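Remarks on the structure that follows.
Here the complex is missing one protein chain, while the rest keep their positions.
Presenting chain A:
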Amino acid sequence: MRLKEIQRTAHQAWSPAGHHPMYLALGTAAQQLDASFNTTAALEIFEMDFSQPSLDMQLKGSLKTPNRLHSIVWVNFGMGADGSGGRLIGGSENGILTVYNPDIIMSSGADAVVGQSDKHTGPIRALDFNPFQSNLLASGANDSEIYIWDLNNFSSPMTPGAKTQPVEDISVVSWNRQVQHILASANPSGKAVVWDLRKNEPIIKISDHSNRMHCSGMLWHPDVATQLVLASEDDRLPVIQMWDLRFATSPLKVLENHTRGILSISWSQADSELLLSSAKDNRILCWNPNTGEVIYELATTNQWCFDVQWCPRNPALLSTASFDGKITVYSVMGGSLKAQQQSTADQISSSFDTMDPFGTGQVLPPLQVPHPTVQDTIVPPLKKPPKWMRRPVGASFGFGGKLISFENPKVPPMQSPQPIPRQVFLSQVTTETEFLQRSKELQAALQSGSFNSYCQTKIQNARSDAEQDIWKFLLVNFEDEARVKFLKLLGFSKDDIEKKISKCLGKSFHPNGYGVDAKDLAEKMQLLTTERTEDVADARTSGSVSPSDFFSQTPNENSNFQIPVSCDTDGLISQALLVGNFEGAVDLCLNDGRYPEAILLSISGGEELLKKTQQKYLLKQKNSISMLISSVVTQNWRDIVQSCDLDNWKEALAALLTYAHPEDFACLCDILGGRLENEKTEKCCLQACLCYICSGNIERLVECWTSHRDSSSPLGLEDLVEKVMMLRKSIERLRNCEVAVQSPILAEKLTCYAGILAAEGSLTTAMTYLPENSDQPGIRMLRDRLFNAQTEAVQNRAGGSTSKTATAAQVPAPKAQVMSQYQPSAPVQQQPPVPSVFTPVSAANTGPGMRPSPFLPSATRPSMRPSYPQHPAPAPGFHPHQPFQPQLIATGRPAAFPPAGPSLPAANLSGPPLQPPSSTPGGLPSMPSPGVPPTTFMPPTSLPSSLMSPTSQTGAPLPLYPGSLQNQPGPPVASGSYAPPGSGYPQGGPGAPAVNPYQPPLVAPPPTGPQEGWNDPPTVRGGPRKKIPDNYTPPAPITAPVMGFPVEAPQPHDHAQVPPGAPQEPSMQLLQQLPTERVEQKEIPAEHMILKTTFDSLVQRCQLAARDPQTKRKLDDSAKRLGHLYDKLREQSLSQNILNGLHEISCCVASQNYQRGLEVHTQVVSSSNFSEISAFMPILKVVMTIANKLGV
């Protein structure tokens, strides 16, 4: 296909292959005149800009030359590294060889001639440069003259040897393409001579016997050193002969197709199977010289083409010079002339004037350009695909970091009879070795549940303190007594502080002013609180100071004393008191700076007054601890976290850990974290993260982390995911159910993480991280992709149904892994619904006729995913939310149940927090009060050190929450020892003395210790069930604020009446009552015993009959889970509907009618409160299903 054209009668030279951009140099041809009879000569350089569709060539430079040329070459010599320049060498009609610098021609034109020689005596028709040494040039002229020029030393050419005799014109010279010192020359008589420049003599002469060869062209084979072709200009023998010097007696091959003499030949250096020839029959042919076949014929004009040349740089291009005065550039790749010319027609006609280089106005009539007949021509490409199009290598990526690569042998060994192995390699590309390693470790930890050791390892290997801190915090979440340990991590050790306090108190009764040690403060605050408590008690009893009230250490009230009635403050206060004007008295006291008195009085003056007094007091106190005191007193932690200096974040967090109400704790932590986060510094970000870890707020943790740390890089992401997964695990452990965090950012990060895992080839692992229940298209697609990528190979695709079944069978596998990932301990895992979740997928896969299309309407999608919301935390009454739930201990996993503070976040993460468990009586929320009254109010000054010291000796965390001890006589105490700070606290820290006597045994073995401490009968601990006594109320998290302690709160009478001096007794009494009560509650009501008997025996039967381990596991598990049912029965907490249903099921089971049993089961499930039955109904179904299958 014609690409460029210009009106010139010239010899042509392409810029060398390395030259960029691509130029074509044209030197006015000798012995040819155009219609203008113009005899001037010029050397012009045109740029081939193929990004322009027009036929124009762009003139880049031109130089007038004194002589016309017979030959022209463009050599690499002198070419810059940037691929420009080189040398143009022209051989003129009068024997002058001129060397031009093309750069100079294109820039200025002056001094472009860099060398000239007139050694030759006649017209120089032959020029060729050495392909290996671009400074070597061969030229041939009349009289057998051949010179070898060294462009470095242009003045003295060499000869290849003695002139051949008889002397003849040299029409062609050609350097061998393989051996650099071999040169060939040919003359019009048809003889060719091969010269060896090392020997300086001709080594072989080739001559056709016909003597009709009139050699117009000679070329060496581009690849084969011993082969060359000769073209004959003789019309009687218009052939191309292919010679091999190894058999130089006759031509190896003769290419016959032209009908008249051949004028020019060119052999493609890019593909030796492409040889061009132009002849006097007006045709330009392209041969495959190896086969002798004509593989292409150029569409040309009806003119002889005297010069044809492949473009060295662009192997699909060639240029022709014809006697009608046109230089044309063609492509052998074909195309449509129509499209091209239409788009260029306008351009050509509009720029017509410039197309008339000779100014004659005759050369280029306007009609000539858009030739109607040419317009629709579709020019086909070469019949044979050229070598340069045949891509020999390739590597492309597939899903999962697979690299598919292939390679073809460089030179196809045509001789070899062996077929070449055509192989494609599939490789796994992994770029993130460390990432993969760490992900593997994380995965191992997640699967084995060895979170503690994982965190420990992380702590040891932490690269920075910050990192270490975070891991320490994460680790604590897996440990017992998390809150205490958090405090320790923050630098507040109770033991230490208690020691310090006692030391301090040893010196002075006034710990005030000894710095802002939080624990000191805490102690002080407790004292303050005692006042309140006391006040409440008083308010309740009589509203006035009772004789046996608090000043037990002060002189007996009954002794004589004077009541001052003077006019000074004392007097005024007395008077005010005498008339019952507490408010006035308090004001006076405050005014006089008598704060203790003010507070004491206000306690008697009623709650409101006390509040007011506290406010005033706190307003006046402007020292550093007042804010803290204020917050402790008013329970206003929001202020602390909102306004504390961020440098004190640790203290603030410590305060939260110590005091904050479980419901608020997470929220407050988050506020503190949020403030830190807003500081936008690296350090604060870390601290914020710690806050979020304490609060268990995965979402905020992720947000904070991602906003300050790089989490886009794989390792950065790994850092984040490790933490998130650990935090999530800890929360799951605490709540004993899986945690579904609905956080877009986390989902995004996990998706990203899964994406990287997938890209690294860890498809299975990737699947486990992908957010389960997201509708995001990206996530859905990745899931689908992972899922399908992991399906097993189908052996026999033709056998459609079988193969598809195989696929379907595979379906659950990856999913099941996913499930186990997210539901490590959740009872619901064994539910039949879990497997059934996958059935839609199977169905899709087995769908008729089609490979499973994963892109079903999204309506079907949700069913493919295990949807966590379907398995909410097991009934609140049973499970994790309340750390105090005795059931957990009772079910034989005391150690597994972490009593720690982090359980508090549960509220935050799970939404509906803490309903009163069905097993506990309704009075719960208001119950915490009973412990209050017994506590003794002790002004700070009179706090007996003797009472403090036992506390410090035991090192127990309890003093802070003594209330809980008082209130929780049962096993919950152990776990609740600090978990219920919110509720425990309001009963007043100062209650400590009351509790102390009981402490040491309590503390010793943390979780179960209390039971021993309380001397429970052994049966209690081992017993199947501990019913909370009706009159006992676990200090559930919901409590009224201290100040507003409801007077109407129900409380045991004996408590209310206890004289303050003997606070211990009531608690003792309460505790002692407990065991008996519990024992009473342990039996399953007789009418329901049948259920236990039936179900247990069913399980046993199944266990005997079961064969495969999976079923056995399920059954083992079922025994445990049915325990939940029995617990419920003991508690009598099941509704009648459920009980009826259970009995019916039991009947069915007894009669081995499992089908019916399952039906009843479904009815019960569908008609009941899920939370009530979720703990045992699923397993019941599993057992029945198994039983049905086993036929027991």
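Going forward, contacts are C-beta pairs under 8 Å (C-beta built on N, C-alpha and C of every residue); 3 or more make two chains touch, one makes a residue touch a chain; residues count from 1.
We take it that contacts and distances are computed from a predicted model.
*Asks:* Which of "Protein SEC13 homolog", "DNA-directed RNA polymerase III subunit RPC6", "Exosome complex exonuclease rrp4" or "Transcription initiation factor TFIID subunit 14b-like isoform X1" is the UniProt protein name of the chain not shown?
*Replies:* Of "Protein SEC13 homolog", "DNA-directed RNA polymerase III subunit RPC6", "Exosome complex exonuclease rrp4" or "Transcription initiation factor TFIID subunit 14b-like isoform X1", the absent chain's UniProt record names it "Protein SEC13 homolog".
*Asks:* Would you indicate which residue among A:21, A:571 or A:606 is in contact with the undisplayed chain?
*Replies:* A:21
*Asks:* Please pick, from A:167, A:395 or A:444, the residue that touches the omitted chain in the full complex.
*Replies:* A:395
*Asks:* Please identify which residue in A:116, A:178, A:408 or A:1152 touches the non-displayed chain.
*Replies:* Within the whole complex, the residue contacting the unshown chain is A:408.
*Asks:* Considering the whole complex rather than only what is displayed, give the residues of chain A touching the chain that is not shown.
*Replies:* 3, 20-21, 50-53, 83, 313-314, 316-317, 331, 333-336, 339-340, 343, 378-381, 385, 389-408, 412, 419, 421-431, 433, 752, 755-756, 758-759, 776-778, 785, 788-789, 791-795, 797-798, 800, 849-851, 853-855
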